[in-house]
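First up is the structure itself, then whatever we jot down about it.
The complex appears here without one of its protein chains, the remainder shown in place.
Each chain carries a letter (A, B, C, D and E) given by its place in the written order, and its residues are counted from 1.
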Amino acid sequence: MHIHIINPNTTASMTQAIHRAAECQASTGVRITASQPESGPVSIESHFDEVVSAVGVAQEVLKGEREGGIDAYIVACFGDPGLLAARELTRAPVIGIAEAAFHLATLISTRFSIVTTLSRTGIIAEHLLEQYGFRHHCRRIRAAEIPVLDLEHHPDAAFKRIVEECCRARDEDDIGAIVLGCGGMANLTQEISREVGIPVVEGVSAALKLAESLVGLGLYTSKHGDLAYPRPKPFTGQFAALSDLQLPPK
Amino acid sequence: MHIHIINPNTTASMTQAIHRAAECQASTGVRITASQPESGPVSIESHFDEVVSAVGVAQEVLKGEREGGIDAYIVACFGDPGLLAARELTRAPVIGIAEAAFHLATLISTRFSIVTTLSRTGIIAEHLLEQYGFRHHCRRIRAAEIPVLDLEHHPDAAFKRIVEECCRARDEDDIGAIVLGCGGMANLTQEISREVGIPVVEGVSAALKLAESLVGLGLYTSKHGDLAYPRPKPFTGQFAALSDLQLPPK
Amino acid sequence: MHIHIINPNTTASMTQAIHRAAECQASTGVRITASQPESGPVSIESHFDEVVSAVGVAQEVLKGEREGGIDAYIVACFGDPGLLAARELTRAPVIGIAEAAFHLATLISTRFSIVTTLSRTGIIAEHLLEQYGFRHHCRRIRAAEIPVLDLEHHPDAAFKRIVEECCRARDEDDIGAIVLGCGGMANLTQEISREVGIPVVEGVSAALKLAESLVGLGLYTSKHGDLAYPRPKPFTGQFAALSDLQLPPK
Amino acid sequence: MHIHIINPNTTASMTQAIHRAAECQASTGVRITASQPESGPVSIESHFDEVVSAVGVAQEVLKGEREGGIDAYIVACFGDPGLLAARELTRAPVIGIAEAAFHLATLISTRFSIVTTLSRTGIIAEHLLEQYGFRHHCRRIRAAEIPVLDLEHHPDAAFKRIVEECCRARDEDDIGAIVLGCGGMANLTQEISREVGIPVVEGVSAALKLAESLVGLGLYTSKHGDLAYPRPKPFTGQFAALSDLQLPPK
Amino acid sequence: MHIHIINPNTTASMTQAIHRAAECQASTGVRITASQPESGPVSIESHFDEVVSAVGVAQEVLKGEREGGIDAYIVACFGDPGLLAARELTRAPVIGIAEAAFHLATLISTRFSIVTTLSRTGIIAEHLLEQYGFRHHCRRIRAAEIPVLDLEHHPDAAFKRIVEECCRARDEDDIGAIVLGCGGMANLTQEISREVGIPVVEGVSAALKLAESLVGLGLYTSKHGDLAYPRPKPFTGQFAALSDLQLPPK
Partner (left out) sequence: MHIHIINPNTTASMTQAIHRAAECQASTGVRITASQPESGPVSIESHFDEVVSAVGVAQEVLKGEREGGIDAYIVACFGDPGLLAARELTRAPVIGIAEAAFHLATLISTRFSIVTTLSRTGIIAEHLLEQYGFRHHCRRIRAAEIPVLDLEHHPDAAFKRIVEECCRARDEDDIGAIVLGCGGMANLTQEISREVGIPVVEGVSAALKLAESLVGLGLYTSKHGDLAYPRPKPFTGQFAALSDLQLPPK
């Protein structure tokens, strides 16, 4: 089984960290690869960053489909950018790390809180919770107020802030579990977990397991209805290459 | 990894069929066991059946905890009877097959329909969809109007009726996937899938994979908050044995 | 008119207290009886306790139906355990005390808060609010953090804690009424009410009045659709006696 | 106990029919009176009719409060016109017949349909369902397409149309009970019920019983918070008399 | 284009203030007129006040229709009293100031708070948010606890209180904009805005612009379905004049 992780931002070191974290969690016989778009923002902290990164996600899926052999994709940014578009482009399952974390959190607790990076991205999580159906399962969205790349540049300070906020969630929010709201926290999960003492769900590993699950069951992204392959059509300018997607007829 | 499936009804042949279906789907190195309660209804087709079976589910979990070595439990009836009670009794993840099927269905389609046995059980599914957050992801609950045990006694007729209803769902409901609404359909999934031609999600295998996922990640049922171990207390009469659960302090 | 109250826990003294509280409120000509299951937990403070007690509730209804002459049943635990199962077993109305209190509270205020015993049972109330449609009518679920049986063993301290929490609800929650979240508070309602100075709705008396209402109007639990009598079927083991429910054909 | 029914329209014969229907259902010792506003529409079939009738409802409550001795009020039009205003004007419980019917219907079935007079009033019921929390308990709002006063002028034809629509609801809507959507149907309920064969809930009798319930329990409209007595203030023109409500201080 | 503003309360000086505020915002070529009902409360601070004022709103629309030449109406009280009734009476668009403010606020922010006069009117806003669909767009309803007419009689103190509460909303509520919850604040908007430093949406000006928008596009209140002209019928007593509405056939 071959699962490919797309880090939607273009920071290669973060891709590598996510790759390593995922490999630690992968089941025997599962090959993990990871990439980031050639073009796009170095981190995703706004709707604008997200919109640009979504194109990169789609392009990485198309690249994967052209090369072949990929059984499932993971979109490793907590806003799940481009998720439904990516699903249109392939029969392989595509899993976002926000949805993955939400799904697993509801299986081990009745209510959870999210601890994310910057408060301005809270609205993105809020919209996802609504779309996925988990509005009432999430008690609160908390921000540690650390920019995404500080997870790399100032890991100790970042770790401290995240743990503090997780502890506050544990003590004040009437919850059973915490969802970490950033792909860049993937490699910190176990340590955070140990400090906080209640289940901490991190999206990359959650998505990995859901991807393994779907592939293992032979389940695939439905091509019946609204996730069918996009109708082929001309694209112009710098996106002209998308005119010829070479996707299966149906 | 040891995953134990609890068939909440007391029909041993159905337990075996579910067991076999699960074993076919289990990952390498995962040991599957299955049991049914000693006491309870031979099939579950009403709230009353469900209430009785929920005690059986709890008792099977307690038996599992006493024996030890079980990493996760599956509750293999589409009403998820006793699910939250079971979660209170163990740190091991406990997965219901209805919730499992719903979760996976939302990962490969935007909207799904349920095809269940008897229309009178539709309300049970409806309440679960509401509680889990998937009310708007399910377009319609359809019943093949076959009693649960007919899946064993008249498999061909039952199979035909289910496929008919699945095809109607595919053609009329504006959906991308179908959820099979009965644990007894576990061994028919692949054939149904082939006939219907769109993704068909069955709960036992879905729950198996979610259980493997949580165990694989070291995630456990939260003991912080409302799923903590029950406070020990006297039980009377035929339930007197429950007075001494011998659960960990916290 | 004969209304039978089922105290789902097995503490006879609590049954008696509830019985007395109900008799004080019963209309002229209404006969109140009360019982508790032979088997089950002495108090209900978790999903597990609730699951076991639900069987007791069903069995008490069956006993009532066999004996005959009962016009309505009340399920006197704030989690409404086994409510829909109980409804399946009889044409007589069956009222849960949580739903009853919610219904009446919305008739005399626009928003209410719940004051319950232990915070871990809050999720049970939360799920009921969702299922019944009252999620947005309840501002907050508050716990006095007293175990159910302390209502009997340490009544003064319990009373003080409950009043304190009710006053906090009154002053902080932007509400018009308070719902008491435990059947064991039935005999304290008037005193609490006097202390708090705003309407306090208690479920046993509320359910009694709703039961009287339905019986008075000749309204009965619908046997058309999903609350029809359960299909008869074999039950095994300690539940074998349930195989022959001797319910009417339809 | 004295319960006063306000028929919000000004058709005295309808008031009398409602009065008689209510008296048949009243408990021993309960005195029923009924009135209609001096001014207003002869029937209520639009938002406009409703707005005018709401003033009449408020004035009838004020008249009742001036005269004294009334323990509860019923607003006997299916749109519950002026309900919250009426509640502000008195400590006595005030019950609308739409809300009353919805509440009781949910106690004897899991889902119901409404059969009302004209389809244009469906939106009024829809908004009430949303506000009261019963949106998902009502499967469908059906109209018999008969003007309200035809219930008086062409009772046989009206009865036939209503029964037809009720039977359709019973057979097609996956429900357990029917709510009759017009106060003018109060005297037809039993016959309709007999024809349709499933529980039929009618609002006037439902409201009567809820009123008896609240009075019996000593519960009153909360004067804490948003249903407190209105602040006294000048009213001008034809409403000048409202300037001096002579309500209690709090 | 002629837009007529109805101030639902009977305080002429407030009508004038609203009129002036609207004229400052009107587009070139738009004629603004304003009136208040002949009869009704001098301010609207309860459901009771609202019910009485709704009749006045309807009567002002009828007067406008009789006189002719009005292209749109604005209902200038934050509870939108009589809005749907008013829409039934005319093909001209009718806009409420609460709905208008909510709509515009969602176009410039993702979440907003309301700052209103008295906390007891919060429930009115809450019900409107639910009916209009904006429940989740509004974070919090705050009250400055100043009676409506204090906006006229003690403008400086009122202004100060409102600004204080707006600043609290800005700093504590995780919002992007503030909605002012009273027509009487119309002439203070710009100053408040300047003090608070984030977008402040006021309903009168918002409604004016939405009215201009609909008229400009030739859009009119639908007469197909539930907002069709009311069926003509007798009205009695002081409302007898409403018996002959002289509305178009359809």
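We take it that a residue touches a chain if its C-beta (ideal position, glycine included) is under 8 Å from a C-beta of that chain, and two chains touch if they have at least 3 such contacts.
Please read these numbers as outputs of a predicted model, since none were measured by experiment.
Trainee: Determine which of the presented chains are touched by the chain that is not presented, and list them.
Mentor: Counting the whole assembly, the omitted chain is in touch with A, B, D, E.
Trainee: Tell me which stretches of chain D touch the chain missing from the display.
Mentor: 119, 122-123, 130, 135
Trainee: Footprint of the hidden chain on chain B, which residues?
Mentor: Residues 110-111, 136, 174 of chain B touch the chain that is not shown.
Trainee: Which positions on chain E touch the chain that was left off?
Mentor: Chain E touches the chain not shown through residues 25, 27-29, 84, 87, 93, 95, 99, 103-104, 106-111, 132-137, 170, 174-177, 190, 197-199, 201, 205-206, 209-210, 212-214, 216-222, 224-227.
What we mean here is this: only the chains that are shown with their structure count from here on.
Trainee: List the interface residue numbers of chain A and of chain B, divide the shared ones by all numbers used, and answer same when the ratio is over half, different when under half.
Mentor: Counting shared over all numbers used gives more than one half: same.
Trainee: Rounded to the nearest 5 degrees, how far is chain A rotated relative to chain D when their C-alpha atoms are superposed?
Mentor: So the copies are related by a turn of 180 degrees.
Trainee: Between chain D and chain E, what is the separation of their C-alpha centroids in Å?
Mentor: 28
Trainee: In chain B, which residues are in touch with two or more of the other chains?
Mentor: 84, 87, 119, 122-123, 130, 135, 225-226
Trainee: Report the complete set of touching chain pairs.
Mentor: Pairs flagged as touching, ordered by label: A-B, A-C, A-E, B-C, B-D, C-D, C-E, D-E.
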